[in-house]
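All protein chains but one are shown in place.
Here is subunit A:
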């Protein structure tokens, strides 16, 4: 029994994939799965990057008033984001892209180049029209779609799909992860929730198998331009909420865990808790005074 492990830079984060290999013959299969898993990340990045002018997303964002056909790598995350925007009444809104750019989140992680996109002043998710049958996207106004809270999760889900024949695997994309099967000992994977202040410690440890765990924290990616602002921005108030400093969601799909951890962070203590319990998920929240708050099915 062995382990195949590879680490790459994708989507402005460190993507680490570990695959458990039971016997020697499984190595070749694991190699193929590993390659295809990273390919999924690359495809999503090429489709959804807000930082590459020639990504499918940014090309589509330059067209207004006419439908543009897009691939499912882009269509599906946008569809999910819009559903969640409707559910949260626009607190979570994928048209936050221009506001993110203005707060300094506009630099490509590999080339260092900055983007400055054209956008109308006031935009919401209602300015996006999706046609499911034709897989098209229509924008009423010039705007910038940000898929930061869904695209990475979707890439993890596609990668997990490629590795599902393995007895166990972990896809960790900068702390958003999916744990499939079991670990080397045949036990559920032990996942630590990062302590918001002491980076090398876990504040809580949970056991998962066949689940995604995603954490949104205000302790990372702070705005370089404004004090008190971080990368999770309420589209209605244009401010960063601070009821929690970390919000973890455990869900069967990483796209859901990713988007819901961000949305629950944005909705604040009461709204976020209700969102997670209504969706039948598990949430672990950390308050600024380091109290741990757990909701949903408790296994931790």
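By definition in this document, a contact is a pair of C-beta atoms (placed from the backbone, for glycine too) under 8 Å apart; a residue touches a chain by one contact, two chains touch by 3 or more; residues count from 1.
Quick note on the criterion: contacts and distances are computed from a predicted model.
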Looking only at the UniProt record of the hidden chain, which name from "Cysteine-rich domain-containing protein", "3-isopropylmalate dehydratase large subunit", "FMN-binding domain-containing protein" or "Sugar ABC transporter permease" is the right one?
"FMN-binding domain-containing protein"
Absent-chain contact - pick from A:193, A:229, A:266 or A:295
A:193
Which of these, A:215, A:262 or A:282, touches the one chain of the complex that we don't see?
A:215
Residue list for subunit A contacting the dropped chain reads 6-10, 12-14, 16, 32-33, 35-36, 38-40, 42-43, 46-47, 54-56, 59-60, 68-73, 75-77, 79-80, 83, 109-112, 135, 154, 157-158, 161-162, 165, 170, 172, 174-177, 179, 183, 189-194, 196, 199-202, 205, 213-217, 220-221, 246, 248, 251-253, 255-256, 260, 278-280
